[in-house]
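Here the structure is laid out as structure tokens; the discussion comes afterwards.
What you see is the complex with one protein chain gone and the rest in place.
Our next item is subunit A:
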Amino acid sequence: MGRKGNFVEKTPSGPGRKAKKQKPPTLPDHLKEAKEPRETLGRRSQKRAAKRSAVKAGTATRKKPVKKNKAVPDESLDSEGMSDDDGERKQLFDDGDSDSMGGQSEDDEPLDDNFKGSSGDSSDDDEEELPIEKKSKQLKLKKKQEDELGEKELLMNIQQSEKYTLPSGEEIEKELLLPPDLTILKSRIKEVVGVLSDFTIKREEGRDRVEYLDQLRRDLCSYYSYNDFLMGAFMETFPLGELIDFLEANETPRPMTIRTNTLKTRRRDLAQALINRGVNLDPIGKWSKVGLVIYNSQVPVGATPEYLAGHYILQGASSFLPVMALAPQEGDKVLDMSAAPGGKTSHIAALMKNTGMLFANDANPDRAKAVVGNLHRLGVTNAVVMTYDGKVLPKMSRGYNRVLLDAPCSGTGVISKDPSAKTSKDSKDINRCSHLQKELILAAIDCADEGGYIVYSTCSVLVQENEWVVDYALKKRHVKVVDTGLEFGREGFPRFQKLVFHPSVKLCRRFYPHTHNMDGFFVAKLKKISNNIPSTAEEIEEEEPAEEKNSNDSDDDTSAKSRRMKRKKGSKANDSNNKNSNPKIKKGSDAKHEKANGVAKTGIVKKKVGNLKKKVLGKQMKGPIKQRK
């Protein structure tokens, strides 16, 4: 190939072999592209013109509105250049009239061929309607009918959705065999929730609420992959609207948060240092001065030099709350009964500024090592780490000012961290957890000093592990529930299905992932009034703290008294579920009984403090009985 290559092919001519090669094909006339536009109007254009005049006269009926580019195809039919073909095609698409190529308007590909062919056809029939136009009219009629049908169906559908029908037993069985279809499930969940929210109106005849609830539970279980027991428990705990939010929130992780270690640095400085490393963070909120939430980061947050130097610790936002409720003061003697991995313990130490004494216990020695590691890294110097079973702790040492029990639980509040909890938790597990928690909370109360505070917290949302345990403690020990001091959070449930708890349980706080954007949590703060153990499970006798000195004297008497009182009263509802031990009600009747039994002792008579908030400190009640309300 040279620079001046000549690429024009010369057709060989002459007597040689090459001249005998097949020549390029010659097209018949009717397929050839016309070189000049015809001057006269073609048949179709004539027809159109005729129709237009008819319309003007008012005789013709128009089926569809006329589009703008009607002017285009007047000549385009005849001028069969490519650009005009486009215009024709556009016209075909825009104008659904019989003027256009009717049936062919829906096809893209064969358009060109038919275009030429039909123009040939059109040249045949002049007076009659083109067969294509006939076809298009028929199609239009069909479409109209379909539209009307659709509208009717729409109306019917609206009516139908007002009465949603539950699938019958057979359908349910069929569905169980097939793999679950998520879209169907989701729509059915929505429908059933809608029905249940407005049950009297939207219900189907002959179906009762239980069937709807069962169906909902089945759907939710298969959609979110929970086991039946846990879903049932959640359905009892949450109202329906919240239930869906809660389940959705469990699917996504909560934001990563860290706590500044105030023993070594300040939040401002730490935030600056981390931002310099490329971490995107924000203060966690008004409620905490040490928390930071991390949106994203270029470096691993758990391995920065600041982390290694002990300036912060990775901790969930909900874990700040029990320590804030505990509010340890400088110089306190504090016990953390279930300390691993040490986040809350180090928080306590930071609040105490390394003064006082901090005892961290964890039953599992391997996890206790993690506590040690964290405490050393964060520079905590006043801590002792032990591995005892929490239940035997009261025998070891007593007299703590504050006790924190972050009890081992089923973990139903942290499902987003550990999805295996969805299917692995059974009623047996929950009962076991609940039993252990009840034992531990009693041990915690026994470890505490009189007038000391106990904070009980779990990362669970189930009532059996939360309010029930607190109520159990109220019955078994001389404690009362006090305000946690946390500004936000839902109140605890004073009643749950058939169980009725002590009304002060309302002071406990519940936290949910869907409302507070932190792990599900429960915090309760108890104050120990005295070391006395109430004599029976039925009544709680509360006494003033001043009477503790004389309590030993009157103990025997009062126990005898109380026994007599019980016999006199007869058996009160011995149901263990009767937790309605409102002291106000009892106090009046008991005092009367006391008088009736000639109990008026010179000396101390056990009184019930009617109003929990009022306390008379340092008074010895001698002499006539005073009724206090």
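Simple rule for what comes next: a contact is a pair of C-beta atoms (placed from the backbone, for glycine too) under 8 Å apart; a residue touches a chain by one contact, two chains touch by 3 or more; residues count from 1.
In the analysis below, contacts and distances are computed from a predicted model.
With the options "Transmembrane channel-like protein", "60S ribosome subunit biogenesis protein NIP7 homolog", "Translation initiation factor eIF2B subunit beta" or "Mitochondrial import inner membrane translocase subunit" in hand, the undepicted chain maps to the protein name "60S ribosome subunit biogenesis protein NIP7 homolog" (source: UniProt). Contact with the chain that does not appear here is found for just one residue of A:370, A:436 or A:486, A:370. Residue A:305 is the one among A:12, A:305 or A:451 that touches the chain not shown.
Within the full complex, the residue among A:379, A:394, A:419 or A:534 touching the omitted chain is A:379. Touch with the hidden chain on the side of subunit A covers residues 273, 302-303, 305-306, 308-309, 333, 357, 359, 365, 368-373, 375-377, 379, 381-388, 396-397.
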